[in-house]
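Just one protein chain is left out here, and the rest sit where they should.
Chain nomenclature is as follows: A, B and C, assigned in order of appearance, with residue numbering initiated at 1 for each chain independently.
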Amino acid sequence: MILAAIAVLGFSGLPVFLFSLRSAMGQRLAAVCMVLGSVIGLAGIAASFYEAVVPTLCLPWFLPWGQFVITIDIISVLFLVPVFIIPVFGSIYGLRYWKQSEHLENGRRLVFFYGALAGSMALVVVARDAVLFLIAWEIMAIAAYFAATAEDDNPDVCRAGWVYLIATHIGTLCLIAMFALWLHATGSFALNSAQGISAGAAGTIFVLSLIGFGFKAGIMPLHVWLPGAHANAPSHVSAVMSAVMLKMGVYGLIRMTALLPVTAAWWGCVVLIAGAITGVAGIAFAISQNDIKRMLAYSSIENIGIIMIGLGLALLGRSQNQPEWILLGLGGSLLHVWNHSLFKSLLFFNAGAIIHASHTRNIDQMGGLAKQMPWSMALFVVGAVAICALPPLNGFASEWLIYSGLFHTLGLGDGPGFPVAAIAAVPLAIIGALAVACFVKIFGTVFLGTARCEPVNDAHDPSASMIVPMAAMAMGCVCIGLFPMIAASWLDSAVKLWVSLPEQTVSLTTVVRLGWITKMNLAFIVLVAIIAFALKKLVRTKVISEAGTWDCGYAQPVTRIQYTGSSFGQILVNLFAFILWPKIHFPAIRGLFPRVAHFKIIVPDTVLDRLVLPLFKTAGRNLPWLRVLQQGQTHLYVLYILVILIILLICGTIGV
Amino acid sequence: MTDTIIHIFLLLTLPPLLLGVINKTKALFAGRKGPPVLQLYYDIIKLMRKGMVLSRTTTWVFIAGPVVTLAAVVLAGMLIPIGQFDAPIAFAGDLIFFAYLFGLARFFTTAAALDTGSSFEGMGAAREVTFACLSEPALFFALLVLAKISGSLKLTTMLHSSTSAFSVAMAAPLVLVSIGLFIVLLTETCRIPVDDPNTHLELTMIHEVMVLDHSGPLFGIILYSAAMKLFVLGTVLLHIITPFQMNRMWLNWPLFIVEILGLAIVIGVVESVMARLRMRHIPYLLVSALLFCGFSFILLMRYYK
Amino acid sequence: MAYVMIFFPLVMAAIAAAVPSNRLRPWLLPVTAVVHFATTVFVLIRPDLMVTAKWLILDPPGRIVLLVVSTLFLFCSFYTVGYLQYRMERSNRVFCACLLGFLGIMSIVVWSHHLGLMWVAIEATTLCTAPLIYFNRTQHSIEATWKYLMVGSVGIALALLGTFFLAYASLQAGLESTLVFEDVLQDAALLSKPWLHAAFILLLVGYGTKMGLAPMHTWKPEVYGEVPGVVGAIFAGGVTSCAFLAIMRIYQICLAAGEYAYISRMLLFMGLFSMAVAGLFMVSQRDFKRMLAYSSIEHMGILVLGLGIGGPALFGTMLHIVTNGMTKGVLFLSAGNIHRAYGSKSTEIVCGAMRRLPLSGSLFLAGFLAITGSPPFGPFISEFAILNGAFSDGRFVTAGLFLLLLLVVFIGMGATVLKVVQGRAPKQVQNTPYRDGLLTAAPVVIFMGIVLLLGLYIPAPLSGMLNDAVRFLEGRP
Partner (left out) sequence: MTNLLNTILVTILVMNLFALGTSRILAVTRVVAAQGVLLGFIPLLVHKSLVMPVLLMAAAAISIKAILIPSIIVRALRDAQIKHEVKPLIGFLPSIILGAIATAFALLFAGQLPLAGNHYDTLLVPTAIATVLVGFIQLVTRYKAISQVIGYLILENGIFIFSMLLVEAMPLIVEMGVMLDLFVGIFVTCIIINHINQAFSSMDTRELVSLKE
């Protein structure tokens, strides 16, 4: 059965070999391969359930260490499902979005690396050997780099790609150090449970993995690559990166924490705090942007923050021996992994359609697309409601679990508590409110009202191959939203794999009643239907006239006076100025008839643009000073030799 | 069963009365006679009979706004206990559902406002979502406090036990929480000092400006759901500030009606004696609500330690 | 067998000097290389052929270096044929003869088990390679040659002095004075310590100059910047490996003498210092060939660092000789192609190599990823092995610095490489006739294939050789 999954990996990387033409044939074949691969993979997953033992494949490998070990356990499965689903829809979407005939230069490269990205992610998830894992990990990182920098003639794309490459490399180096330490501590590269290792080693490995995987996942100070790379990548690549690749970081962290003995409470606290900061700052940055894809990218950071809050809670639960916290925290965060991959890919696909229609990424120049793109708009509403974690869609289900877990840390009844952790519910609430603000901003500015600039006449709903993937994602959101319990048993067994719970009687379904979510959501939908129906009955006989929007007595409104996205977010940007550090250009307006003035507000990424890049620039400016040492004068070169000789002799003599 | 029916009945019928009482109180304070207490019922019925004017720029979102809001508020109303009676629907974790229903309503209300393409309505929507970012955390702090005191995640249990567990030790946290929640209530229902429902200057409004373009039945729904929101949040607050109960169970119904009307009068008094804050000062008020609730949580933790 | 390997290239060099045709002469290179490679393979699978005389023994580290040099030369020789087709305007007599002679002399270095003989051979490589640097006959290439000779010969002189010191160390201890490697090794424990220490330092600095360790590296950027790509590949993969072999010899003697603690500090210092210098000089490097020189310095640093960590890291170090040699082949040859296509090596002019030369551009990029230690390429495995060695030895600070410097190098190198590869070429680029051809691209592809293979799969014979070398270095039977 695992062979099936391996076959998938092969298939998904293979497409590029199947075409060499400029026609769309190659791309179609690639998409067919992706579908095929995904079907086989899903079949493999399904089959793996019927095996009594966890399916493992272990092959000897001719490297100095390590074996080719892959295992499909339930945690892997949970992450494999998005890997097999999202990229496939992305490739179908790409058929129209990134037509080979329109992108002669980079179309094939993109398709190839796209497939490689999908395949390597699957390998990451099943690898059970550190070396294999690292190899898969790096292939994934590099494939993502090439996929994201498809338009490498655009300097912005190159710059974003470069930042990404550096970030991912730092992450990889941390992971390399971590696995080296792992080898040192456990004596093997096999990723098997290492409960016996010392607390110090475990703590160091944990911190290294938090940094290493944090770079990939985009935990807040380490997120620097994320907005740029997502904004500049082709939309279906952004979707896969955001919806699936970021989760690989989460996966790594979950996998490593599953293997390590968790005894200290600070692990959970660190992750919890990191999650809270990531979430709040991520969504605050999202609101302050004007580029639709940057907003979505920052919102991905926010969602990673939510997932981290859940994971932190679970870690805390492990250190305090509280099965409920673990179940709710990890269960919620795993469910959110699924949910986020569904609604974020939906939104990125949608953003691609919007950009296709309006030829810009700046939402302040859009507006009124609802009339031209009704389907996209409807699907966007689904995605937006889901991502704001509002009932009745899926985002709510996972956040609900995490909230419940956080409330449990209060120590309800006589149970022991860790009330400080419960405070994390407050950032979560802020995240929720800010998310609503953010997505209302995008939704309102892009689809509603009227066009702010020259209306784009040829804007229209994209063709079926782009709509269908979105619709599929939306269906997923609705399904999980209404029936979260279908995932419950998977989550439950995943949690139990993550940590062996003291009482096997505890399970997710006994801790919380997911059924209530279904009931309430259905009740809500019925209620809306009733009210809508009643309203329809009511107005059937009435006069419904159309008029212009009331202009509040302002005689000649033009479309440009509509509230823009920037204005919409401005109060919030000011409120969060302590994180965002906006650059505001605000000319003083004096006199009765002031001249034309421009107000401008830019929110650069605080970490990247105010810390990292200046640091690099300073280094780049100052390091060349060292070059005076290499001035081309031979006698100086000889002098260096003499000097080092003397230094070494002296050091050798005095024994430094 | 009877209780549930009474609960639904009160939820559906009582809210407009509250606004009538508030307005009457304000009129009395101003030395006017004021509109009849039942004025809002008349308004809603009148609006329901009228036709609609829709803006050319709008889409279905414009209609969805009021509809979703009403549904959300009704459902939220089903989650809270009224007086000493249990809520019709109660399950562990319903408090989060309760809070997020308002988020859902906000999403659609603001989206509907933006749908008109009017800059004034956009302004209102921006303010609405902004202030919610501060009131939601306050609400959650309050919920944390209540959950800790009651040891439960059901709104029904939580609210009831805050009534029963009213000990001296709990007094300080509960007082702080109730102040915080009162501010949240004023914000969510758009009352003075956060928002002035009676103003007619679009630039300074929050809620009213968002619904400028709604007319006829849609506007009726909006008025109705706004009143119901006040009712729902007021009920939550009442559980904390009025820990009274009658010997006879059925007497608790009239007691509750008296209490909620009393709350309406208090709101009316507040509205009469205060001026609306400047827009840029509202965040300070909300942050103070957040701090009240937060301090209350910290106090409570000290107590349990 | 040693005589075949040594004298056949030398004879061919003489023939090359005699052949009049500029067009046919380069083909002597592949012929010789194939024969040499075949002999190498033959020797490697027949261990009984590894001893020719007392002075000429092929020991396990030697085998590895021989394999690297021979493989590198084999594919480079084909590349050279392709390259010289573009340089028909210039006589390649000296070029071909020197390359061939160089192959023969490198074989002596590898085979020699006499420290004096080895020194002579290494000195001879310096002489042989100087005309290769001077191939372009520009003012710049004179300068590069001059610097190479000057700095290199100071290094060689120091190495000679070190060799004398070593001999004196045995003399002073009252032993029979000898420079035959086996004998020195046998009596290592008895050698006079102060002289041994001094000899080690002198040899480290002397051969380190040849290898290009900082701060004796100064000739490297100037030379690598001016030589044809293929010569750079042979320098960076071959000459440096030979010099490293010399350092391994003295390392082994010191190890046998029980001086590990003394030398490891110095090796670690030199290794880290070289990496640091390389990394810092790479920052905002505009000349992509000079950048490759710094990358070579960095990898010499890694090799020495691996030696310094010793024990558990030796396997990685041995492997790194192989992976570094092969990857340098990829980088220098593809950089040579790019240079040829653009007629410039400044990143201000060279942009968009992926568009202009899809194959060479991609290979250059892949080579960059490989050399900076990204999985799944060979250098990752070797660097990871060295890192693991450092960890298992408890040298956490060293390991941390190692990783940090790898990062600095990655950033410095990446900025330049990506500038070369990505984007669009500026309009003013002159249109050179160069296109990727079979002879100039296929060797690079093969090198890349080897590098990738080594990252995924290390053939059992190779790992056997590596393990033998480690055992040999540690003095275990």
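Everything that follows uses one rule, which is that a residue touches a chain if its C-beta (ideal position, glycine included) is under 8 Å from a C-beta of that chain, and two chains touch if they have at least 3 such contacts.
All values derive from a computational prediction rather than experimental measurement.
Looking at the complex as a whole, the chain kept out of the display touches A, C.
Residue C:222 is the one among C:222, C:298, C:383 or C:436 that touches the chain missing from this view. Across C:22, C:177, C:362 or C:432, the residue that sits in touch with the chain not pictured is C:177. Looking at C:157, C:185 or C:456, the residue that reaches the missing chain in the full complex is C:157. Note that of C:100, C:132 or C:167, the residue touching the chain absent from this view is C:167. Considering the complete assembly, subunit C touches the hidden chain via residues 116, 119-120, 123, 126-127, 130-131, 134, 139-140, 142-144, 146-147, 149-150, 153-154, 156-157, 160-161, 163-164, 167-168, 171-172, 174, 176-179, 192, 194-195, 221-222, 225-226, 281, 290. For subunit A, the residues in touch with the chain missing from this view are 624, 627, 630-636, 638-639, 642.
What we mean here is this: only the chains that are shown with their structure count from here on.
Mean C-alpha position of subunit B lies 77 Å from that of subunit C.
Centroids built from CA atoms put subunit C at 43 Å from subunit A.
Considering their complex, residues 367-368, 370-371, 374, 377, 381, 384-385, 388-391, 396, 399-400, 403-404, 407-408, 410-413, 417, 419-420, 422-423, 425-430, 432-434, 436-437, 439-441, 443-445, 447-450, 512-513, 516-517, 520, 523-524, 527-528, 531-532, 535, 538-539, 542-552, 557, 559, 561-563, 567-572, 575 of subunit A touch subunit B. Residues of subunit C touching subunit A in their complex: 143, 146-147, 150-151, 154-155, 158, 197-198, 201-202, 204-205, 209, 215-216, 218-219, 221-222, 262, 265-266, 280-281, 283-284, 315, 319, 352, 354-355, 369, 372, 374-376, 380-381, 384-385, 387-388, 390-392, 399-400, 403, 406-407, 410-411, 414-415, 418, 422-424, 455-460, 463. The touching residues of subunit B, when paired with subunit A in their complex, are 48, 50-59, 61, 63, 67-68, 70-72, 74-75, 89, 91-94, 96-97, 99-101, 103-104, 106-107, 110-111, 114-123, 125-127, 129-130, 132-137, 139-141, 143-144, 147-148, 151-153, 202, 212-213, 216-218, 221, 283, 294, 297, 301, 304.
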